[in-house]
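A protein chain is absent from this complex, but the other protein chains hold their places.
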Amino acid sequence: MSAQVETVDAKPCSACSSCNTSQLTRLGIKAGGWDYVVALMGNPNTGKSTIFNSLTGLRQHVGNWPGKTVTRAEGAFSYNNNKYKLVDLPGTYSLLSTSVDEEIARDFVLFGQPDVTIVVADAARLERNLGLAMQVLEITDRVVVALNLIDEARGNGVTVDERALTRDLGVPVVPMAARRGEGVAELLSAVDNVAQGAYPTRPRRMKYRDAQLEAAIVTLAAQLESAFAGLPNARWVALRLLEGDESIVRAVHEGTLGEIRQPNTFVNLTKLEAR
Amino acid sequence: MAARSAEILETAAQLRGEIGDDLHDRLTEAIYADAEEVAGHAVSRSGQPRRVHLDQLLDRVLTSRVWGFPAMILMMMVVFWLTIAGANVPSAMLAGFLQGTVYEALHAVARAAGAPWWLGGFLIDGVYLATAWVISVMLPPMAIFFPLFTLLENFGYLPRVAFNLDRLFKRAGAHGKQSLTMMMGYGCNAAGVVSTRIIDSPRERLIAIITNNFSICNGRWPTLILIGTIFIGATAPPALASFIAASSVVAVAVLGVIFTLLVSAFLSRTWLKGEASSFSLELPPYRPPQIWQTLYTSVIDRTLIVLKRAVIMAAPAGAVVWLISNIHLGGSSIAEQAVHLLQPLGVLLGLNGVILLAYIVAIPANEIVIPTILMLTLNVAKSGLASTGVMLELEDTAQVHHVLTGMGGWTLLTGMNLMLFSLLHNPCSTTILTIWQETRSLKWTTIATLLPVALGVVVCFLTATVARLLGII
Partner (left out) sequence: MTLSQLEVGQIAKVIKVRSENAERRRMLDIGILPGTVIETVMRSPLGDPVAYRVRDAVVALRREQAELIEVQSVAQETQMEMKR
């Protein structure tokens, strides 16, 4: 894996020691505790599994999400002296519907509060893939967008200016061609930075041009924020409430919504498993 | 706190009512509008999209009116041929090693240790032998079939297959992706059942699960090939023998597809009636598959699964086979008595008592059906070729023919019905267990187990009766 990265065109950051993939050690699932939890999501067919495999080296633990017949893969790796647990979420087009896959993905990001969420997007189909990224940005600040399949985009004559994207989205955007090993080092670096708080993300929050919708969200969000102090994603919760999302309704009713603050992943993860 | 929560929920309900039913629409439009804006700043297109042309060219062939189906059939034949041909040598080698070398060694150790004959028999001839059989028969084909299947999937071809076949499945009231789970079942039915997760609607998933058994898994191919060669191929002039034999196997496979569609149609109109779910299939661009990665994951995955299955399921089956053959009650072994008991039913179905008993004990694993049949036939006929309760294989197909017809009384009808029954019998125990795990429903697991065997009984009875009425047999 490191060999492949070294043959890529030299970039300034690959000379820097903290950005070196040879620091990546794949731990499989034998990692005892972990320092950070990373969630991996994206549309289907975006090469998400390739990225997952690059990071965990095929030593994955594959099982089911608790109580559901949906495959769950997780693995671990260490980078820059930090241990990361990587959880593969089901591939989905959006987080708004009632399918089991989407429920699992959004509940994990909202309640499980991973330290970093990687959203994999297909560079040649950006418009369609951005929807998911933008929804995730409503739930959490700590996002890294992996702009995968840029080799395919190049072949199709499509170029993506990742700087413009980074500027617009407010989070790191890493161009990658994971099946060739391109971009893996940069992805690791970005994830590490975001996890440690070294990259102050300023995620783009959606402002609904629809006035009535926007007003409804503002009202509900205000109520939520006063009832649950410190709630970081009141607008998203408000949106889910408007749609009648059962998990959220239950969380409001039981008061457990108040427990969502800064990522405190160990606690949150065990709670999620117990749900 | 509780008061505030209640207030929030009330406000939400009220606002929801005010916004109305098209909330989701407006939301999605807003998101796409934003996405378009951001993408607009970042994306630029230039030059000729040459890869798109290549993709379109491939699709033009693979989904065309003329070439689409032939291409699919060709692809299927190549996969099957590679699996069968490629597995031959490794299977023979494994068999020689496990059922030959290691087997002999184990017996030598048992003798040296002074173990009583029944302990050696039970553990080595029963438990070990069945496990070894499953491993040597199942492991090589699975290690070839699944990587091939995964490669096709990663390449992007499989969605095209679902695209081509969807209309048939739609008419049967099923989901287009069932064509994919059906194909997975040709490797292993348990894997086919798990793969039905790609179908979202529970109703359509159940149909796919129940009909998956009509895909002939790797474990049943040797039975079909052997019987097809000995009984069907043998009826043809020598020059055409292998062609006719192969055709008979293909015919049974095609029959399996027909049954899949018919039973799906039946289920979707009766027990599993309902609306066709929202269908949409993404056709990703063709991408070069990551060969090494796929091979590695597939082979490791498959190997472990087969080994686990062999130990958990086949071992006890082997024990049972050995026990019923060697425990004597009132002068004859349980096996002999069972064979006699089942004989009338067997004959009615155009089969015989040996076959029925073999299928009953082989519920755990299809691979041991033929070895058990041979052993039981020889044991019942008191032939010295087989020790009691020890499964065996005969090298020469002519010898197999002689044993089955001469000692077992088999006819062409028996051979044919065995092939039919091989297609239409209950799923193996691993598959039954998997169905239970995936559905968590005792009712549907039972239906999935009994429906195929009920069909098998009916079909065999019909063919036997018709053959007798027409005086063919």
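A and B label the chains in the order they appear, each numbered from 1.
The rule we apply is simple: a residue touches a chain if its C-beta (ideal position, glycine included) is under 8 Å from a C-beta of that chain, and two chains touch if they have at least 3 such contacts.
The shown structure was predicted, so the numbers you read here are calculated from the model rather than taken from an experiment.
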Residue among B:53, B:111, B:167 or B:382 that touches the chain left out of view: B:167
Which of B:32, B:157, B:266 or B:296 contacts the chain that the document leaves out: B:32
Sole residue of B:68, B:222, B:318 or B:427 that reaches the chain not shown, by the stated touch rule: B:68
Hidden partner chain, residues of subunit A it touches: 93-94, 96-97, 124-125, 127-128, 131
Touch list for subunit B against the chain that is not drawn: 24-25, 28-29, 32, 56, 59-60, 63-66, 68-69, 159, 163-168, 170, 176, 276-285
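Everything that follows uses one rule, which is that only the chains that are shown with their structure count from here on.
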Rounded Å distance between subunit A and subunit B, as computed from the means of their C-alpha atoms: 37
Touching residues (chain side subunit A, partner subunit B) in the complex: 44-45, 50, 53, 58, 69-71, 94, 96, 99-100, 126-128, 130-131, 134-135, 152, 155-162, 164-165, 168-169, 179, 204, 206, 208-210, 212-213, 216, 219-220, 223-224, 226-227, 238-239, 241-244, 249, 252-253, 255
In the complex, subunit B residues that touch subunit A: 1-2, 4-9, 11-12, 15-16, 18-19, 23-24, 26-36, 38-39, 41-52, 197, 200, 282, 284-285, 287, 290, 293, 296-297, 437-438
